[in-house]
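Of the protein chains in this complex, all but one are displayed in their positions.
Moving on to subunit A:
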Amino acid sequence: MSTASDIAIQAEGLVKRFGETTALAGVDLQIPTGTVLGVLGPNGAGKTTAVRVLSTLLKPDAGRATVGGYDVVRHAHQVRQLIGLTGQYAAVDESLTGTENLLLIGRLLGMQRAEARQRAKELLADFDLTDAAGRAAGTYSGGMRRRLDLAASLVGRPRMLYLDEPTTGLDPRARNELWGVIRSLVSRGVTVLLTTQYLEEADELADTIVVIDHGKIIASGTPDELKTMTGTRTLAVQPQDPIHLSQVTSTVRELTGNEPEVDNTLVTAAVADPAVLPAVVRRLDDAGVVVTELTLRSSSLDEVFLSLTGGPAGNDNDTTSTERIPA
């Protein structure tokens, strides 16, 4: 059995019901210290409920969970000293300035005034908010607000950090910035539980991913493991000279046994056997066809997600009461 020091967060058989809705139907999780677990799933899958249970905001109906070795129900106060929580909707006080928001948390955590002020200053600098430090958070852009929210969850230097859909609603630039921040936190040894609807985000940040749907974990593994799980890969070939397009298409069709898709001059087809790649190389080489691209790539996480959940990623039709919708 693992000791508390190498497993930061552990959950066994978590169940949570809201009336008729079962938000969590027996969830097991294990997050080794210093790693990032990505919890991936569509809206209403139970991601937020899982975070709320693990951050002591909700009591599970069944099952148990420990954070840093402390039970989330019986020793909630101890758990709260170890965690930082960044919820789905930036929980900052809009009428306070950036500095004041962080000062408030620091003071609540028992810091002296000077210490809290110093910590606020550090964090605002880290998150590129120094210029906006004296402005009310209500005037911040979406990205700035998320950064302030994340800074607020870091005031107490938590060892475990919950990020519940941290980039939902952010533009690509703000998202990239936030990813950078999260990466640097991980490099400092913080254990992270990240929920997201974005496969790309889980792929970028997580060491391990669990795919959750209807309150159950339906798949787990490293991003690469998940990608190979569905078995198929995609072969892509692009001839340098468009004259060879039909020849490439027929070769691919013959060797893969599948009907290729042609997009402009790029020919792609699903492949079951990886040995197809050298065969394609030989055949085209013999025929004197020069190619600008020849790759065999794993299916994207989107494709994996689709085959696992039986629906497109980020399915909005499946919204249950477990995820709060902003007004």
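Simple rule for what comes next: a residue touches a chain if its C-beta (ideal position, glycine included) is under 8 Å from a C-beta of that chain, and two chains touch if they have at least 3 such contacts; residues count from 1.
Assume contacts and distances are computed from a predicted model.
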- Considering the UniProt annotation of the chain absent from this complex, which name among "Alkylhydroperoxidase family enzyme, contains CxxC motif", "Transport permease protein", "Alkaline phosphatase family protein" or "Multicomponent Na+:H+ antiporter subunit F" applies? "Transport permease protein"
- Out of A:Arg17, A:Arg107, A:Lys216 or A:Arg253, which is the one that touches the chain we can't see? A:Arg107
- Contact with the hidden chain, among A:Thr33, A:Gln81, A:Gln247 or A:Thr265, goes to A:Gln81
- Which one touches the absent chain: A:Ala152, A:Ile217, A:Val252 or A:Val289? A:Ala152
- Residues of subunit A (touch criterion as defined above) contacting the omitted chain: 1, 3-4, 52, 55-58, 66, 68-71, 74-75, 77-78, 80-85, 87-97, 100, 104-105, 107-110, 136, 152-153, 156, 327
